[in-house]
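Sharing a structure with you now.
Apart from one protein chain that is not included, each protein chain of the complex appears where it belongs.
Here is chain A:
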Amino acid sequence: MTTAPRPALSAETAAPGGGPRDPRPGAGPAARAARLRPRRRGYEAVSGWLFVAPAVVLFAVMGLYTVGYGFLLSFAQWNGFAAHWTWVGIQNYKDLLWADPRYAPRVQHAALHTLYVMLAVPALTVLVSFPLAVLLNSARRMQTLLRSVYFVPYVTSGIAVFFAWQYILQPDGAINTLLKSVGMGSLSQPQGWLGNPHTALPTMIVVTVWGAVPVAMLMYLTGLQSIDRSVLEAAQLDGAGWWRTNFSVVWPLVRPITAIVVLLNLRDSLQGFQTFLVMTNGGPGDHTNVLGLEAYRLAFLMDLDPTLGLASALGWLLFAAALVIALINLRVLRSRT
């Protein structure tokens, strides 16, 4: 669609033949055009508004309305069906943070687990995806095939994959069987990797990283391919080996990509919960409960308890945390790039 400004419609240019033919006021084509101009502009305006209307309505309904609704709900007690909300002010926030023994301890545990996930997932994702991208970038054969293979976890991620992981991690699952078959049975987990409270959260972190690596690797690969070869050649001429080149030249050059990878994974770690819902539902006990899962539980798994306001309040607390992280990340990006 063209967005170039249209020239103003003048009487001269609008009239065929270049000038007015009918001397009577309001009788010539120019006058007729002048009369029709406001009408046409009205049509144009209406058409324009109608064209953008679907987006505006969607944004208003799905964006502004729900955000405003959710914010108000965080100050109310409601189960989703009762005729009226009960306004409780900031009590929901207080209950979640310290006041109510039903919610505060769970939220505190979930916050701690979420923090572990937020620290581990971005770090491990970078640690795995950057070397993988460097290796893939230097591969001379089958680069496309390898790239597709490494991208498989991303395109197959979903409920089915999480169920598959569950089977793999069971007491009689593939990982324990493999460990036993290679003589490392002492490392196997008799209760399953998700059944032992000490291995459950680390295992969930590994599964999350497995799903996050493909996109991060692809981003690094894009960054690596945009590095000017002369920079790398200059480093090599100066005697830098493979390690030195990657550590001192390539790594600093892809730092903006690292910042994005870290930010995206921080956000996912803070808000994501689907993997946890499907694979552990926060268990065993509450050893893998995370904040996103707790918000979901309060919203939808409380059997019509009036906890939708609490879920909304927790959602806003998560939003505040995400905002702080985004600002910190922005600051880091500004100072380093």
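In this text, a contact is a pair of C-beta atoms (placed from the backbone, for glycine too) under 8 Å apart; a residue touches a chain by one contact, two chains touch by 3 or more; residues count from 1.
What we mean here is this: contacts and distances are computed from a predicted model.
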- Note on the structure: Complex minus one chain; that chain's UniProt name from "YdbS-like PH domain-containing protein", "Glutamate mutase L", "Acylaldehyde oxidase" or "Multiple sugar transport system substrate-binding protein" is "Multiple sugar transport system substrate-binding protein"
- Note on the structure: The one of A:119, A:184, A:304 or A:323 in touch with the missing chain is A:304
- Note on the structure: For chain A, residues touching the missing partner are 1-2, 6-7, 9, 13-16, 29, 32-33, 36, 40, 43-44, 46-47, 50-51, 53-54, 56-58, 61-62, 77, 79-83, 86, 100-102, 105-106, 166, 170-172, 190-192, 194-195, 197, 280-281, 283-287, 300-306
